[in-house]
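As you look at this complex, bear in mind that one protein chain is not there, while each of the others sits in place.
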Amino acid sequence: MNFDFSDDDKMVQDQINRFLRDNCGFGEFRSVLEGEATYSESVWRGLSEMGVQGTAIPSAYGGVEAGYLSLCLAARELGAHLAPVPFSSSIYLAAEAIQGAGSEAQKEEWLPKLASGQVIGTLAVTETVQEPVPEDITTTFVNGKLNGTKLVVPHGLMADVVVVLARTNDGLSLVLAPLSDVERRSIDTVDPTMGSATITFKDSPAKLLGQPHDGWSVLSTVYNRAAVMFAFEQLGGAERALDMAVGYAKERFAFGRPIGSFQALKHMMADMYVALKLAESNCYYAAWALQNDSDDLALAAATARVSATQAFQLCSRDNIQVHGGMGFTWEYDCHLYYRRSNYLTLVLGGLSAWEDKLVSALPDAA
Amino acid sequence: MNFDFSDDDKMVQDQINRFLRDNCGFGEFRSVLEGEATYSESVWRGLSEMGVQGTAIPSAYGGVEAGYLSLCLAARELGAHLAPVPFSSSIYLAAEAIQGAGSEAQKEEWLPKLASGQVIGTLAVTETVQEPVPEDITTTFVNGKLNGTKLVVPHGLMADVVVVLARTNDGLSLVLAPLSDVERRSIDTVDPTMGSATITFKDSPAKLLGQPHDGWSVLSTVYNRAAVMFAFEQLGGAERALDMAVGYAKERFAFGRPIGSFQALKHMMADMYVALKLAESNCYYAAWALQNDSDDLALAAATARVSATQAFQLCSRDNIQVHGGMGFTWEYDCHLYYRRSNYLTLVLGGLSAWEDKLVSALPDAA
Amino acid sequence: MEFSDTKEEAAFRVEIRTWIDNNAPDYLFEPLSSSGFGSIQIDGFDPMAEAKQWQKTKAEAGWACLQWPKDYGGRGATPIESVIWNQEEGVYGQLSRMFIIGQGMCAPTMMTFASEDQKQRYLPKLASGEEVWCQLFSEPHGGSDLAGLRTRAEKDGDDWVINGQKIWTSGAQHSDFGILITRTDPEVPKHRGLTMFFLDMKSVGIDIRPIKQANGDSGFNEVYFDNVRIPDAQRLGEVGEGWKVSLTTLMNERLAIGGSITTGFPEIKELVDQLRIASGTAINDPAVRSKLADWYAKSAGLKNTAARAISALSKGETPGPENSIGKLVAGGMMQDIAKFSLDLQGLSGAIVDPEIAAGSARLQAMLMRSPAVRIEGGTDQILRNIISERVLGLPEDMRADKGIPFNKIPSGN
Partner (left out) sequence: MEFSDTKEEAAFRVEIRTWIDNNAPDYLFEPLSSSGFGSIQIDGFDPMAEAKQWQKTKAEAGWACLQWPKDYGGRGATPIESVIWNQEEGVYGQLSRMFIIGQGMCAPTMMTFASEDQKQRYLPKLASGEEVWCQLFSEPHGGSDLAGLRTRAEKDGDDWVINGQKIWTSGAQHSDFGILITRTDPEVPKHRGLTMFFLDMKSVGIDIRPIKQANGDSGFNEVYFDNVRIPDAQRLGEVGEGWKVSLTTLMNERLAIGGSITTGFPEIKELVDQLRIASGTAINDPAVRSKLADWYAKSAGLKNTAARAISALSKGETPGPENSIGKLVAGGMMQDIAKFSLDLQGLSGAIVDPEIAAGSARLQAMLMRSPAVRIEGGTDQILRNIISERVLGLPEDMRADKGIPFNKIPSGN
């Protein structure tokens, strides 16, 4: 039994951390936040040069094939630094869908480009202002053409290729569409750095990804796998938010003493730590389940997702509270974590949906 | 607009408070707790002498006819003192059911005896180990005879007459049965001072109360009305538990200072106060709605019930926490409030059931 | 106990309702009703201009600042009459609230401490909205430690010279006047060296800079003072008595009752009545119902607590610190409600565009604004201190600054 990451994986994590610390400071982040760029091309390029996008992609398809444990640690760093790049959509969603459901030809065509960062991918599901159910999907895929509108596509603003959930004959299927000839419009969300777009397809060319009519179930598998990696991003964000709170509480004085000496704040931060620690341990287990395609991946993923969502929401929220008024200024970084935590909570469907999945995945005698 | 009780009502409340303080100390309570008596006959008699049981019963039926506002304040004192008497079952449940559904003859027969305390009444519903639904009721009332077992009847140990939910032909009806010739067995519950019993009817004589087949809906009305009075008992208990916590925290020293000067405990008690205050205000409104048979009684009652349940549970639970180890001894009184709070939470169906009722009672545009 | 109006109250209510029907800016009804939580946004209108116009209309008809004496621009009404006005003013109250700092906090201080001439000069124009006031209390280094302020006032002839910085000043950019608390003696313990003034916000040396908030709004400002001169005649209270004077102001903060407190309940109820989730319409889902019931019970509790405070007011009693529960409960509740409402909508819940998001994105606006509610005007932690010490009588926490000269208190820098 060895419930820890290998030294190799940790070394790679440390490299990514140092790269992001040096190259993905808040200046980089804020230029995206303020709308001067849709994402940080320099950070994206730097990650490419380190091979991060290809971490879990087989070497046969141009990846590094370092496995999911390493990718999870990369996700943790990306989350901690709020890296304003389309990594999650391109890698956890698009690459996973293509790896999981694509034909050999599709994998050969797209995975090397995704692994190198040359192409940015994403996944488009939501069409209505509600948690999607199969009946909501009205985008059609008929005779090789896509028609319909996807309301909110993460990183849809800069994606080059998109996996689309669409209606075919009498079911839902995933299809793969290059995004050269579509109408896309930026849509405002709680986190402006996630590059969200509304995308309208009008007779846009696309190809079936995987078997017809299994779109909904493949999507569910992709979500389970992505959930683990998003959970690590959330974990990284939660940890950084707690660090910010602790750092501020040690230095800020009120009533003649550091505010971190008041029990009301100390205990708030202790509770943040508890949530973080539980989430971290659940994430570790889920990473193992992902890497090993364990039978209980669905349960492990939902468990990590639920606790990491709760931890990031709590830590980012109460980090603002510890900072007081300053925590609510645009200038301080607290709201960036709050924004990201709320977007990441929703990106694969809300917390309630994941709670439900978790219970469905429980063994009969727990 | 005048959102307060009248001076008359408050004066009566004060008298009850003084009577209970002088005559219903913890010696009285503990003799019931330790099983030396099933209830305090002297307190019951004292309340009778003051006419408390008859507070809201019309003078035509031997009551004082002082109204429900006064009865609510009496309930608050009974709750604060954890009075070990069958008041709630006899007055909020039995007397209400008879007043609401009984024939003129039944009212004339029973209300004066309930009002004077000469007779103790209760209500018997639950038959299975689950929140009752109509299908659970298998006790039958046929040809004037009751047959079946009621699993847990509050104050069933000492009641003289019971209102029973029973199956008649093709529906559920309420029936009224004297408890002279039944089998009753004490059943252990979280609060041993509530005189709970399992009662078995074997061809026991009884009479229909109200119209046949409207048992379930009359029960629901009785519960709504009783909920207000129980909420006042819970409020009284919550307030006393908070008082105990505050008193202890002021006097107990640790680390060279009163424990009540530590924010962790201060803020815990502040939250107890907040819950109490919200519940109190909701109880006030519900008392008005009860007294005036307001259209929104169902909503007001559920609201008072939900918030008073939460307040009593929180205050009784965290009162133990403030007391530390002492709070968990049999000798200290903290657990008596904790026990009572948990019993009162369940007596009319659990909190979840009342939350559901509350939402059902919300107007369409709230 | 009686919830209905008395005959007089009912008549007064009808009078108000009739007047409002005839005089309110009904072209603003729609935009005000769907206005996002936070700052008022009215497409095509200048909110401050509209607010001033509405206030002027009210003042001319005797409906401004109802409880103030007629001499100072009020109506000399009873507390209950004032509450009835607030209830009937409804959405238009959003316009009136733009003057709340001046009318609710500066004015009581002026009434208590200004000279009769000053009151005659300033209060009527404050009532009518012609002149806007702000309150200059908070400072960057102070935070919850309000009395830890550093802005200096030094006597120079008949004037005081002010240097320093204030923060979180609502509406400073619109204001004509302000009340200002300063430190006049740093060598005595912190509560004892303070002095209060009022001043012209157009004075030389004042620099106002808007603060961009986390939600993108800019309702607050930093105000810098560089040798700003204030005549001694504009001092409120004695030198060194500024803390006591400020308590008058802060106490009045709690008296602003009768208007309804924002909790988010109506917004989430409206959402779940319509929203389809996996199990059907959200309102029918037991998990939604359970939370909804708890939130309703809390919001009803606040409403009923406010009603009790009104009852107390009408009997001449002063509502006490127990009214601190309002913001404490509402702040956390709003945050929970916003989070849960988004959660029910999946990824589409992240959309903040009011044209697209459910309920005009009011719940999303609440998500982004509510963290500030738990901080501004007393953090959750300060409110719990107030409740535990002033309501429950628990002993105060140990204090590191007790009896120490202000300039000797540890400050970490």
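Chains here go by letter, A, B and C, matching the order in which they are written, and residues are numbered from 1 within each.
In this text, contacts are C-beta pairs under 8 Å (C-beta built on N, C-alpha and C of every residue); 3 or more make two chains touch, one makes a residue touch a chain.
Quick caveat, the model's predicted, so the values are computed rather than measured.
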In the full complex, the chain left out is in contact with A, B, C
Touch with the missing chain holds, among B:48, B:221 or B:321, for B:321
Tell me where the left-out chain touches subunit C, residue by residue. 279, 285-290, 397-398, 400
Those residues of subunit B that touch the unshown chain are 125-126, 128-133, 151-152, 154, 187-191, 196, 251-259, 262, 264-265, 313, 317, 320-321, 324-325, 327-332, 334-335, 338, 342-343, 345-353, 356
If the hidden chain were put back, which residues of subunit A would touch it? 1-6, 69, 242, 246, 249-250, 257-258, 260-263, 266-267, 269-271, 273-274, 277-279, 281-282, 284-285, 287-288, 291, 302-303, 306-307, 310, 352, 354-356, 358-359, 362, 364-366
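Keep this in mind: only the chains that are shown with their structure count from here on.
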Among the chains, which is located farthest from subunit A on the basis of C-alpha centroids? B
What is the distance, in whole Å, between the centres of subunit B and subunit C, each centre taken as the mean of its C-alpha atoms? 41
Whole-Å distance, C-alpha centre of subunit A to that of subunit B, is 52
In subunit B, the residues touching two or more other chains are 262-263, 267
Contacts with two or more other chains, residues of subunit C listed in rising order: 381, 384, 397
